[in-house]
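Rest of the complex left out; these chains stay put.
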Amino acid sequence: MTAADTALPLLEARALSFFRQDEPVFAPLDFRLHAGELALVEGDNGSGKTTLLRMLAGLLHISAGELHWRGEPMQRDRCAGEILFLGHQLGLKADLSPRENLRIAAGLHGMREGAGAASVLARIGLRGYEDEPVRRLSAGQKKRAALARLLLLPASLWLLDEPYANLDRIGIALVNDLLESHTDTGGAAMVTSHGTVSFHGGEPRRIRMHD
Amino acid sequence: MNRPSLASACAAMLRRDLTLAWRRRGDIAMPVLYALIVTMLFPFALGPEDTLLQRIAGGVVLVTVLLAMLLALDAMFASDIEDGSLEQLVLAPQPLALMLGMKILAHWLATALPLIVIAPLMAAMLHLPGVVIPVLLLALVLATPLLSLLGAVLVALTAGTRRSGMLLALMLLPLCVPAVIFAAGAVAAAQQGLPWLAPVAWLAAALVLAVVLAPLACAAALRIALDA
Amino acid sequence: MNALQQFLAMGGYAAYVWPAYALFFAVLLADTLAPRLRRRRVLAELRARLARQSARQERKPLSTPASP
Amino acid sequence: MASWIPLWLHKLGSPPTFYRFAGALQPWAMALALLLGAIGLYGGLVLAPADYQQADAYRIIFIHVPSAWMSMFIYAVMGVASFVALVWRIKLAEVVAMESAPIGAAFTFITLVTGSLWGKPMWGTWWTWDARLTSELVLLFLFLGVIGLYHAFEDRRQGARAAAFLAIIGIINVPIVHFSVNWWNTLHQGSTVNVFGQSKISADMLWPLLTMTLATKFYYLASLFSRARTDLLALEGGKDWVRKIAEDEASR
């Protein structure tokens, strides 16, 4: 259809599936994700969205089917540092402040050019909470602290598991903005969500989990 | 994208774990206090007979330090698994083994080092002769990182499970025993005025091996354990 | 009879020899029986799981994948 | 899987085939174990003369030594199977490794207790912290660690891989058990039975000992088969062949 479809996809799944105790968690999936695209993973509770994202991130091994990264079989070293995963567990240390948490992430992943912890935290709506231990933040503020990684770290593929949960309306709009500017600059994202995602940059591609 | 250099990633990792340890310094101090309590309770439990205490001092200090370390070992990855930051570490574009090596180093610095620092105090409380103390310290300096390294591999193996402390103890025991035997052998030899170099050399050799292999094994074990 | 008694006495070491043999057989017997019991349990669990699965299927009928 | 594995072995590695194969062989192995055990025990307890030093107490040897050998042998088998399981991810190797562990633990336990029972009259103590005794105890802990780790995981295959890892790390202990009597001088007997050279034990005692050794080997085979079969059922619960077995047994 568009030029993107003919280009090499960032991520391509062929009959991808995951088994737990020899039972498939979801029906085999086929999809392609190109640079600049946003895919919405939809499905009921327990349909396997989280499982799928963890698999794509390389945390769970692939039980059957194939997964290709830029045309070649997905391997850890090939996509290292290109994928950013945000799960139900936020990966924040409760005893450190948002700023310190970001600094650690930047130490391991590197930083986007021009980005800085302070400006990123201000943008994400945590001004004034930069040096509060994460333990003392409210649920939505914790979520924001985790989302700040998206702004700070360089990555071409974002895997976001329910990024909207616990956020207020401003926060939801913010995530949509982030997604839009990410796809605009050639990044791709897969997002799971139960709410309505009002993504401005056109209708996102949808991946339905059948269970 | 500017990928951070290996050295700066290592530094970030080390700083992270040390900062966390510092924020929870109550928890670091726990093994130390634990060791002190044990040393204090012994004279009460056995009666304050100097010769007896002196006779068992070296052994008690060794066992106590190693057990105090065992206490803290269990928690090495626990909180990182709970809050999802271990996943983030696994996904980071850095060699996992090296990062885990840094974690182990930080853990050793935070738990074993304070114990080694107070070991002379503990030894003095039990009237261990002063000349033996350097040997005791040497034995501890070699045996504690060995325990940290081997322990880390086993903790990593149990990381995917519901953090079963028993399992860890069960698996660590066979590894503890040789370390204790050699370390205690050195201390006992020194106390009797015999040469104590051989057991220390064995410990050192084991430590060198462990430093090279344990982080790799730890990374492999962690990848197996997280894949659930 | 006497020979049997003598045999059972084990030259005065009966208290050591026979418990050793008893333990040997007891442990191996337990080892033999364990997989049989487990087999029964495994199959029962499997049947329960199949039942549970059909309960889930009922809740959410399997739909065919939409065309990509 | 590597291409050098013969086809029949490859086929045998498929769970349903192995399930049938093991089911067919298991009764035979058990029968042989019982027969050889009966012969060995008759030879050892009735025919063999009392020892001139230890009198009749030595008769514990006919279970102590075969069990001791089995404990090490089974650990070695477990280690090799673990290696295969980790490198080639063969399910059957995982099963063999993990189901060997309880049998090995049983034999190790027997060795420890019979050794203790023998030690009391011979050395005057149930237990000392002697190198061989200790390393055998460590062997038991290793077996228990492998079993515990295996069961600690929710996912059996993942547990098998983790436990296999541990089994491989622990394999250094096997030579230590064996050579401990040479390396440190201890209370425990040195080697008295020598497969290749002259054994320091009379033939009347030797043949029952060797027969018992053989019997325990067959017992291991029989036990492993029935354990592996059960484990395969648990592992392959999602597969049709297992569902059929489950339904068949339910209808019975």
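Note that the chains take the letters A, B, C and D in the order they are written out, and that residue 1 is the start of every chain.
FYI, a residue touches a chain if its C-beta (ideal position, glycine included) is under 8 Å from a C-beta of that chain, and two chains touch if they have at least 3 such contacts.
Only a predicted model underlies this, so the values are computations on that prediction, with no experimental measurement involved.
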{"item": "Subunit counts for every protein chain kind in the full complex", "value": "A x2, B x2, C x1, D x1"}
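Note that in this section only the chains that are shown with their structure count from here on.
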{"item": "Between A-D and C-D, the pair joined by more C-beta contacts", "value": "C-D"}
{"item": "Centroid distance [mean C-alpha coordinates] between chain C and chain B, Å", "value": "39"}
{"item": "Gap in Å, rounded to a whole number, between the CA centres of chain D and chain A", "value": "49"}
{"item": "Centroid distance [mean C-alpha coordinates] between chain B and chain A, Å", "value": "37"}
{"item": "Chain C: positions in contact with at least two other chains", "value": "none"}
{"item": "Multi-chain contact residues (two or more partners), chain A", "value": "23"}
{"item": "Residues on chain D engaged by chain C in the complex (per definition of touch)", "value": "45-46, 50, 55-57, 59-60, 63-64, 67, 102-103, 106, 109-110, 113-114, 117-118, 120-121, 219, 222-223, 226-227, 229-230, 233-234, 237, 242-243, 245-247, 249-250"}
{"item": "Contacting residues of chain D [partner chain B, same complex]", "value": "134, 138, 141-142, 144-145, 148-149, 152-155, 158-159, 161-162, 165-166, 169-170, 173"}
{"item": "Touch list for chain D against partner chain A, complex", "value": "155-156, 235-239"}
